[in-house]
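Please read through the structure below; I'll follow up with questions.
The other protein chains are all here in position, but one chain of the complex has been omitted.
Presenting subunit A:
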Amino acid sequence: MSTHPAGRGIRAVAVVAFAWRRHRLLVIGAALVVSVVASAALAGWIAPYSPYDVNIADKLRPPNAAHWFGTDEYGRDVLSRTIHAARISIKVATVAVSVGLVGGTVIGSVAAYFGGSLDVGLMRLMELLFSFPAILLAIVLMAVLGTNILNAMTAIGIIFIPGFSRLARAATQGVMRQQYVEAAYAIGMSDLRILGREVLPNIATPLIVEAMQAFAYAVILESSLSFLGLGAQPPEPSWGNMLNSGRGFMDQAPWLGVVPGLAMFFGVLGFNLLGDGLRDVLDPRMRRGLPGPMIPGPMRVHELKGGRLQTVGK
């Protein structure tokens, strides 16, 4: 083990180089996620202007040296607003995914662990929630709860619960057949302890992967709600409400319809790639277990010629 700083640096480079060769998409995804999270966390330092500074004299300026992505209808800097908008997306997605993850895991694992009529009842309820189109359920919940960003988090979180609960239930059922759970039961561990100490760590992998996908979807849902005017309220910038207010100026200022969307696209892409990549790393069976097809491409006809097998046609 090298303790020299230079040695550690070389090791870090080697790890990244290895990761880049083996899991390229994971690295790209992680880089995108890190940059979105960083711009959310450091928005105040990175952004060249305040996202709220109105300057009517400079309104609807196309991209230029002072404003790289132009200005909006109030002369506010689009780049600064796009960077600050990452805050809302990350905040909403973090809370919503946590609500869905915790709620779904508890419901799913409890249903699978105790079984019987509790299982049937809980899963029926989940199926019912699942049968609503997600965005519609979010819109109705927003109408009920009132349009603000805290309610958006709750609404999106509730939408995620059925998906996580299904996954947690299936994974728990798999774990329940393992001997170590039987052993834990045999030595008299309480149900709660078995669920927490034996079951939970062993069902975490698929849930983490799902959480990444849910994160991407939460970003889209939050933007959709804000786009419809039901989520983040102006002047607070959100990718959704920026695109919405840009709708009125599309022929004069097309950048208003492009820049926030591009940021949102890269954020969503990052979480999707990170999720896919993590699944490959954490659950190699998903990767290697996939059987190959019997007919890869055009079939070739082989013939014995002079004692050697030769390809004679397609």
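What we mean here is this: a residue touches a chain if its C-beta (ideal position, glycine included) is under 8 Å from a C-beta of that chain, and two chains touch if they have at least 3 such contacts; residues count from 1.
Simple rule for what comes next: contacts and distances are computed from a predicted model.
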{"item": "From \"ABC transporter permease\", \"Cytochrome c oxidase assembly protein CtaG\", \"Putative transport protein (ABC superfamily, atp_bind)\" or \"NADH-quinone oxidoreductase subunit I\", the hidden chain's UniProt protein name", "value": "\"ABC transporter permease\""}
{"item": "Residue among A:Val33, A:Ile220 or A:Leu278 that touches the chain left out of view", "value": "A:Ile220"}
{"item": "From A:Ala66, A:Leu136 or A:Leu192, residue that would touch the chain that is not displayed", "value": "A:Leu136"}
{"item": "Full-complex contact with the absent chain, from A:Ile56, A:Val144 or A:Ile187", "value": "A:Val144"}
{"item": "Positions on subunit A where the hidden chain makes contact", "value": "25, 127-128, 131-137, 139-144, 146, 216, 220, 223-224, 227-230, 240, 243, 246-247, 250-251, 254, 257-258, 261, 264-265, 268-269, 272-273, 276, 290-299"}
